[in-house]
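Reading through the structure tokens given below for one structure.
All protein chains but one are shown at their positions in the complex.
Right after this comes subunit A.
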């Protein structure tokens, strides 16, 4: 039922899906991950350039998908590079999607059990999350998009609110000098920053779901979809480093939550704001989890040309098991890095190769 493409989404829904997909773990860990590489206050420039790199990759992905406007990546890649190779790449992409979905679930469980639900067993945090996700996805892409449309404005408003409340402990000196040690340190951070922008790859599938008249807008969609998270990330990095300084960020496991815990505003109805951040963050993780889960099930359904539901239920235990695999938090972070590297190959190298091949083929024909 849902593996057919009857479900349609509008361009603005597509934008919101990309935004919600991109915003996830990065909000909490990007300041530390990038400072580790850069070691100067120029991190925000790296993040900015990382976003630009992601935009370029995003545009390539869209261009590729526009070659086959009515098919998803899983369907058209066999047209380009043949049945077996296409099948193999699809399988890799599917594996990538459900792995990332498991990763998000686990990160969510770690943070919640640390900051919110101390003493609650991990399975009790993960299971409702998985079930609610399953419930949502069984409604199809349009249902997902409508939920994301609700999540996004809430995220936007609350995020800006808490970010600017932290201005009280912001010190501009922590962000100076700009490019004091030249551009080399800043360049080192671009890869890490780019990995925080995982998400435009969903356009491999989304273009097929857009209304035929809107398909030409897909480039604009992906650019807007990356620009807004870019803004979020730059604000986060600037605020966190401005308050905690480079050295202070380096040793923090979750620097952004640390920032929110570092100030209290007496007199307002709320004095403490980290729970606000966690609320929107969990919503964002949920969004990323559901869209990747959906992408993986859709892939399986289209690969085997079957109905989506059996795959949906079948993937659930697999996601749970993968989520529980990393032994400790360091393992989990390394796991995240590995997913990132897989993404660089799958969505950096593969789409442009496919695009070139299809162009060449097109000319021949």
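Quick note on the criterion: a residue touches a chain if its C-beta (ideal position, glycine included) is under 8 Å from a C-beta of that chain, and two chains touch if they have at least 3 such contacts; residues count from 1.
The rule we apply is simple: contacts and distances are computed from a predicted model.
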Listed names "Quaternary amine transport ATP-binding protein", "Oxidoreductase", "Spore gernimation protein GerC" or "Cytochrome oxidase subunit III", matching UniProt entry of the absent chain: "Spore gernimation protein GerC"
Contact partner of the left-out chain, one of A:92, A:165, A:228 or A:250: A:250
Residue of A:85, A:124 or A:321 touching the missing chain in the full complex: A:124
Touching residues on subunit A - with respect to the absent chain: 40, 114-115, 117-120, 124, 127-128, 131-132, 134-135, 138, 169, 173-174, 176-177, 180-181, 243-252, 258-259, 261-264, 272, 307, 309, 313
